[in-house]
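Here the complex is missing one protein chain, while the rest keep their positions.
Here is subunit A:
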Amino acid sequence: MAEGLSSTQTPAEGRGPLDATSLRFRDDDPVLDPAVTVDAFTAQGNAVAVRIEPGDDVRELLPSLDRLALVEINFPTFGDGRGYSAARILREAGYRGELRAVGDVLVDQIAYLRRCGFDAFAPEAPLDPDDVAAALDRFPHVYQPAADERNPIWNLRHGKGEELRDE
């Protein structure tokens, strides 16, 4: 079982009503509100879902995190890695809502995206659930901390951070 998948929710079962190809790693219901741009979000006062483009400064959202239920981060091309930093910054600031990767999201990026705090995926092209499960299961350890709960090798070597794993 891949790290982060609860026993009641495999990627296949996690396909919510978003669309046929989505993957979710959350137990709550998907947010169905349309995501608005950062400009629209900061101008309006009532949107609960926002969509981050690669050039946006995600820190503009930090004063309003408590009213956000969904942040979509768009990957126009899989090689544009700005969304990885955006995701980690949101999680470091304490954002607990849904963090959804959309766009050119491929199976070989899923594990890194999960580590950066994404817990939902709506790729343009369908992903094979078996490939996703294999990708998430591939590496038995991680070398460095990120936005997930995995305890890095340098902690395991020195008996640190075990309490995280017991949660």
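FYI, a contact is a pair of C-beta atoms (placed from the backbone, for glycine too) under 8 Å apart; a residue touches a chain by one contact, two chains touch by 3 or more; residues count from 1.
Here, contacts and distances are computed from a predicted model.
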item	value
"Multiple sugar transport system permease protein", "Xanthine dehydrogenase family protein", "Nitrite/sulfite reductase" or "Long-chain-fatty-acid--CoA ligase" - which is the UniProt name of the missing chain	"Nitrite/sulfite reductase"
Contact set of subunit A toward the excluded chain (per top definition)	54, 78-82, 84-86, 88, 92, 106, 108-109, 111-113, 115-116, 128, 131, 134, 138-146, 152-158, 160
